[in-house]
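The next block holds one structure in the form of structure tokens; read it before the comments.
A protein chain is absent from this complex, but the other protein chains hold their places.
We just call them A and B in the order they show up, numbering each chain from 1.
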Amino acid sequence: MNVIKCTDLTKSYGQQKALDNLSVTIEENKITGLVGRNGAGKTTLLKILAGFWRVSSGEVNVFSRKPFDNLFVSANTMFVDDQMNFPTALTLKEILEQAGRFYDNWDMELAERLFDYFSFRPGQNYSVLSKGKKSTFNMIVGLCSRCRLTIFDEPTTGMDTAVRKDFYRALLKDYLAHPRSIIISSHHVDEVEEVLEDVLLVESGQKFLHMPIEDLKEYAIALNGPSEDVNKWRRDREVLHTKTAGNNTYAVVTNDFEQHELEQINLAGIDMSSVSPGDLCVYLTDRAKGGIDDVFDKA
Amino acid sequence: MSLTKPSLAQTVLKQFWFKLKSLAGMISSLIMLQLIGLLFALGASSNFYTGSDGVFDLQISYYSADLVVVFTMLWGFISAITMKTKAYREDDFVFVTNRLSSNLSNIAYLLAASVIGGVTAILSGYLLKVVIYLLFESTPIIHTGLTDSLVELLSGMLAASLFIFMFAGAGYLVGTLVQLHKAFTYITPVAVIGFILLSDRISDGHLLAEVGEFYFNEASLWLLSVKTLVTAGLLLAGSIGISQRLEVKT
Partner (left out) sequence: MMPLSLLLIIGLLVFAAVLFTPKKRQNNSYVKTVQWAFGIYIAVLLLSVPVVYLLPEGSGLSADVENAPSEFPSLLKLADNGDIEHTGHVYQQETWEVQVENQEVQLTMSEVNGSHARLPIYVEHVSNQQDMIEAAYYQTPFIVEGFDMSNRLGSLDIGFGNESGRLNIYPPGQTRIDLSMFKQEFPIAQLTGERGMENVYTNSDQLLYLKVPEDMALNYHDHIEVYYHNENQ
């Protein structure tokens, strides 16, 4: 069953296209990571899925319905980002109470326990919280609503490392106990990859790739060694990234080597290492020719 | 977890109770404005008469809570505009909503608030009488300006509530227009004032007076209800229509 289905989804602002004929299908009850550069169109996609924004052309279906202005989609979708502006008149406790009235699956017990764990005070006002605390509170609301589709857009903004770790653990635990479809958009791919099942990489408003994280981990391999040796194995292959320092070259290539080829590389004294999904996504979507070093070197 | 199947009616109801709390600031400002209105109402409007033959020099000072009612109508107008500003209108979208339910629950709240405003504004007349009686040197004739029956009093409260609701409807439309395009923030007051001035000149000053008389000279409660509710209904329906396609959280 697909919880989300987009067909040629386009969102344009004047001449600019934030989303450009994006087609993707997301199955239910999976944790999907939405990855991409700044301005790739991640937030645009998520806000359209949540029903906040309209499409310019194409089709999008959430729970088999058009999400814009749809009560059903709203009731079963939770959108968590750093702009969750809760009413300023309510205390944190009152916000949790209201959330409980709106969401049928709301778990008040869990909410209260998380609330205490992260040291919130019931009488506090949301507007006086620090950025990290706000994100933490948003996370509590997001998790405890147990909506069938829960969307997190950069949920860890401002959180310190310890809290971020707690967030991922809490997310995972609750997801395992109460399965739902989760989409997380984050810059910290390497952090979040522990909880991901699928990865959707978006670039320039288009779907770049969409695959399980296991596949992504094996997508490429990094070769590190003497330049001429490395270059031998580069030929005919898609090179995603190279860095040369003196006589040494570090190259990332797609991993479609046969087993015997890998042994040969090993014997040649070239270091082989896996490429983290985070780095891989960066290399894949590298827009500029060359890297940041070139900016300084050319000067 | 099971899928939730929400109904519009239930959602509107939940939002209404939600707003009774989240819009508590409006009630707070109502009390403030009415107290300020009462303060101003302590200054009376006076009429002077001199008798023929120089036998008497009569000065009558009239007190009434009219100013409180006017302030409350202003409060209704401004509160409705505020409801449509970014800070408040997006409160709904954190939870379960669609645009129609958001507007309907807003309207339900404005209706309730208008009734509260109308009742308190008329009641404040009694508080005014007590304050003036206790605090002023020249004791007023206390049992003047009272209603003859409970029905009269309730009718007055209903009329006041209707006026406030009508002004709230106007404010809601203005707020929605601004949401449509920021330019309306200054276009609207310019257009309204310009329209008033122009029509005043064309109709030789009659248009404004006639509009005022249409509402404020209507002696039949039934007709007045129809007039104000239809006006408010048109304003609100227009607002709903405009906001149906607007994006949020931009």
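By our rule, contacts are C-beta pairs under 8 Å (C-beta built on N, C-alpha and C of every residue); 3 or more make two chains touch, one makes a residue touch a chain.
What you see is a predicted model, and the numbers here were worked out from it, not measured in a lab.
When the full complex is taken into account, the listed residue touching the unshown chain is B:V130, out of B:L3, B:V130, B:I193 or B:L208. Remark: the omitted chain is touched by one listed residue; of A:T7, A:S127, A:N248 or A:N266 this is A:S127. The missing chain, though absent from the display, is touched by one residue of B:L8, B:L58 or B:A183; that residue is B:L58.
In the full complex, chain B makes contact with the omitted chain through residues 21, 24-25, 27-28, 31-32, 35, 39, 42, 44, 47, 49, 51-66, 68-69, 118, 120-130, 132-133, 135-148, 152-153, 155-157, 159-160, 163, 216-221, 224.
The chain not shown here touches chain A at positions 88-91, 93-94, 121, 123-125, 127-128.
In this section, only the chains that are shown with their structure count from here on.
Averaged Cα coordinates give chain A a centre that lies 48 Å from the centre of chain B. Within the complex formed with chain B, the residues of chain A that make contact are 47, 51-54, 63, 69-72, 74-76, 83-90, 94, 98-99, 101-105, 146-148, 178-180. In the complex of the two chains, the chain B residues touching chain A come out as 1-6, 8, 11, 14, 17-18, 21-25, 87-88, 90-91, 93-101, 244-245, 247-250.
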